[in-house]
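Remarks on the structure that follows.
Missing here: one protein chain of the complex. Every other protein chain is in place.
Labels A and B are assigned to the chains in the order they are written; within every chain, residues are numbered from 1.
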Amino acid sequence: MEALDKLKERFPQAVLGEETSCGQAMVYVDRNYLLEVMKFLHDELGFDHLADLGGVDYLGWKGKGKKPERFEVVYNLYSIGKREFLRVKVPVPEKDPWVPSVTKIWQVANWFERECYDMFGIRFKGHPDLRRILMPEDWKGYPLRKDYALQPEEEWPEYDKVRAKARELCRYEWGDRKVREG
Amino acid sequence: MAPTVEVVQKQCGHPEWEEPFVVNMGPQHPSTHGVLRLYLELDGENVVKCDPRIGYLHRGVEKLSENMTYTQAMILTDRLDYISSAANNVGYCLAVEKLLGLEVPRRARLLRTIVCEMARISSHLLWLATHALDIGAMTVFLYCFRDREWLLDIYEKICGARLTVSYPRVGGVRLDFTSEIIDELYKFTEEFPSRILDYETLIDVNRIWLKRTKGIAVISAEKAVNLGLTGPSLRGSGVPYDVRKFKPYDAYDEVEFEVPVGKIGDTYDRYRVRMEELRQANRIIRQCLDKLSETEGEPVVAEEAPDLLMPEKKKTPQAVPHPKKGFLVKGAEVPVVPEGEVYVSIEAPKGELGYYIVSDGSGKPWRVRVRAPSFVHISSIPELIKGHMVADLIAVIGTLDVVLGECDR
């Protein structure tokens, strides 16, 4: 692929590897060079549409392909002008999970990165407003990590408060509707 | 970007600080299209700051899919954008098929295209209905619902469900159309163009409608791409990006249709684009129906497609006690998907709906990520509403056509 070759030529030290899966080109990029690579892809190679940004947790990965680090942040890029697709993957170690934010290049990344932070706990350096987005603000843990149980042992602490409130308001209910116990 | 408590406390001491007039619009509000909550700071009628807060409908679809087989996870996609569930199913199936390397029979592809376009029409009708109602035109609302009802009835005949259809499946579709359904669809496509004219006469030449939509929330082509807008919201700005044309899937490369684009990218342009899309969708359905007769009697499921039903459990299942609840029966064989990863996007009625699936070669997806157009569109509201009024905010939410089930997942 042309874009991939140009990328390798320009940033030989940043590209960690490349792969093809189901006919889609993938390139692994070192997170320290990510901002420059992305800027190059956006400004000069015309990848103007950041189709998707998300994280993947490879804890306990049983597949054949080797995963150097626990997390990966995946950028699916598309060039509307050239009709080209490219996937950029950034390995993120478990110890110090951070990635530079690409919000300045694509504004759409703002909420994608917030979601990724919310779900995986990966911090995006330089993000203007890194808050939880889908989960409540005082939520503990990162739900899409593989070690986060589907049904956690402990409930969200606020849930008790909500239930207590519901029980208190229960006496205003008409008929015999009751707040379920449990 | 709401200030934290400390910042507010610090500002309170400042002599020039005035408490902003904060309105918390939603999550229960008649025109936020679901449980969208907007934190607004107003200066009279003008919106100074707008911060959408989402997550009230978060059901953890992505986490749940990781714990289900590929066929089980498909029904979760129905609940994303529940207005156009068929399109969501198709997107998911396409992604899994790509991982499996499955070739879908032609008749199944035609049928999928038909239900996708039906989903587009019913979604756009609901959009028009609520958009008009938000701006105050009540009659359009009920006119649109009349026609949407017809489509939902056809859905019911096709697969028994009206809203969450789960009609496509990995490798094809569940059932073939009966001749009765095809006749009904012919009748619908015959009748529908005149219905579109009805709506247009109601609002197209209405001065108040024009005043409320023209020049509102204008967004340039470049900005729209940068904000990640897709679908009609992007095409309203003049960018002809349509996944159906750019990366044709199903039978879209066989049919003829045009991609309508707007000029300046205001609310009115987006309205025109969607109205034109209704016509094009009707046209596509018509062409697919004609082609259906060519493929009479052909199979609608690929031969090597994985079974829908869970195979019979083994006589002595290896029952593994779940830490909390009863037993989760393992030991049943499920279709295995080869290792790999894929990003497949389709042109859902709301915009580009993408599925990024990572498979580790087992029966369950390792990671399913849904690129929801509504999520992106809501994130662009603060940008679009700059310098507008509260009343325009309603128009902006309407024009972006968001569904919170898809946004929160």
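As a working rule, contacts are C-beta pairs under 8 Å (C-beta built on N, C-alpha and C of every residue); 3 or more make two chains touch, one makes a residue touch a chain.
What we mean here is this: contacts and distances are computed from a predicted model.
> Missing chain, UniProt name, options "Phosphate transport system permease protein PstA", "NADH-quinone oxidoreductase subunit H", "Aspartyl/glutamyl-tRNA(Asn/Gln) amidotransferase subunit B" or "3-oxoacyl-[acyl-carrier-protein] synthase 2": which is it?
Its record in UniProt gives the absent chain the protein name "NADH-quinone oxidoreductase subunit H".
> Report, in label order, the displayed chains that the undisplayed chain touches.
B
> Decide which residue listed in B:R59, B:R146 or B:K263 touches the omitted chain of the complex.
B:R146
> Who touches the missing chain here, B:L80, B:A132 or B:V368?
B:A132
> Identify the residues of subunit B touching the omitted chain, counting contacts across the whole complex.
Contacting residues on subunit B, toward the hidden partner: 21-24, 29-31, 42, 44-45, 132-139, 141-143, 146, 202-203, 206, 208-209, 211-212, 389-394.
Following the convention adopted for this analysis, only the chains that are shown with their structure count from here on.
> Where the CA atoms of subunit A average out and where those of subunit B average out, how many Å apart are those spots?
21
> Which bits of subunit A are touching subunit B when the two form their complex?
The contact residues of subunit A facing subunit B are 21-22, 24, 26, 48-52, 54, 56-57, 61-65, 74, 76, 80, 83, 85, 87, 106-108, 110-111, 115, 119, 128-129, 133-136, 143-144, 148, 150-151, 153.
> Which of the residues in subunit B end up touching subunit A in this complex?
1, 54-55, 58, 60, 62-64, 67, 98-99, 225-228, 239, 241, 246-247, 323-325, 339-343, 345, 352, 354, 356, 358-362, 366-367, 369, 371, 375-376, 378-380, 383, 408-409
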